[in-house]
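Every protein chain but one is kept in place in this view of the complex.
For chain A:
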Amino acid sequence: MSKILIRGAKVLGGEPQDVLIDGGTIAAVGAGLSAGGAEVVEADGKVLLPGLVDLHTHLREPGREDSETVLTGTRAAASGGYTTVFAMANTFPVADTAGVVEQVWRLGQEHGYCDVQPIGAVTVGLEGKKLAELGAMHESAAGVTVFSDDGKCVHDAVIMRRALEYVKAFGGVVAQHAQEPRLTEGAEMNEGIVSAELGLGGWPAVAEESIIARDVLLADHVGSRVHICHLSTAGSVEIVRWAKSRGIAVTAEVTPHHLLLTDELVRTYNPVYKVNPPLRTERDVMALREALADGTIDIVATDHAPHPHEDKDCEWAAAAMGMVGLETALSVVQETMVDTGLLDWAGVADRMSVKPAQIGQATGHGRPVSAGEPANLTLVDTAYRGLVEPAGFASRSRNTPYEGRELPGRVTHTWLRGKATLVDGKLT
């Protein structure tokens, strides 16, 4: 592997520096480094971050290769500046056995665009009844440490308790999709002023908050750690804040779309805005931003959820829930957190790389940009502003809520252990 000199990059948004990559490792960081024989990338004031880590991606393979595959999903990830994605377990078949998680992991290795760390299902078939073989998935080649029934809530309190306890044996963590099922029967959008007018089934905030409250108390009781997926309400923020103040081992994620979009958009009945959990209110959006800034919410995770066109080109009730997010996440975070002054680039690196890598135990990712560290890096042109054009996505699916919206920031380069996966905005 050749040497690369990134010249004049603002490392974590700081003063411009040169970064020399040798093989898979950062060889040196400093001012006026000599190129030697290295290939030179003129960063020209762009921001250099550790490669992004997404704790919540749906790659759809196996089973729904019409919407995404490990290949197209990891290419989308590299385009968005990611060097690791955690692949959710709700595939067909469900990733509830060592065999399925190893297959997904191996596909990621073969394609080489991005490390793929499979998430194992908590329960067999995501049915919430019987624990999947969590230990076997952990001991497999995939080395699963994060378990989730995402898409469904582990709603049975006893099953959740057992799962939280069981994974302690090998340092695992359960990532909960907090959705009380009875309170969300027939739910189609956030329950409130807009749902009342539109006549769409209400999805109350309390359906999320009650599960989070239960689970932080369970985690406290059994001395486990718990991770909350896609936290979406101001009330959830309050509960997590309270739990952290009590020393409970809880971490939480927020999606880019919940940092930017509100349920007012549902007035168009355009299913591109249909997502689980649903878009909430302006008040929730502001609370989520504040919580991400003050660390109550630990990380940004995309919940990248590809769907084929026909599953969105229909009436609201018939549409699938979810949005693609890998290729727009950093832009949305810049728009909502950096350009608003809530977070600096070091903060972005922390929320989108360092912390997610820690929660998911992604070795070699989310490391400091300094000599001797693995060369997992992302270069961002933060001065750029442009319209989101889904036609240019590397993802197989186009179900983005940002089509035609102007957003800041563009990832120009991504390096995975020193190998460029994205150069000048083009996949290698």
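Keep in mind that, in the parts below, a residue touches a chain if its C-beta (ideal position, glycine included) is under 8 Å from a C-beta of that chain, and two chains touch if they have at least 3 such contacts; residues count from 1.
As a working rule, contacts and distances are computed from a predicted model.
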item	value
Name per UniProt, for the chain absent here [options: "Acyl-CoA thioesterase-like N-terminal HotDog domain-containing protein", "Aspartate carbamoyltransferase", "Branched-chain amino acid transport system substrate-binding protein" or "NADH-quinone oxidoreductase subunit K"]	"Aspartate carbamoyltransferase"
Which of A:V19, A:A43 or A:L200 contacts the chain that the document leaves out	A:L200
Residue of A:E310, A:E389 or A:E406 touching the missing chain in the full complex	A:E310
Sites on chain A contacted by the missing partner chain, in the whole complex	188, 191-200, 202, 204, 268-270, 310, 313-318
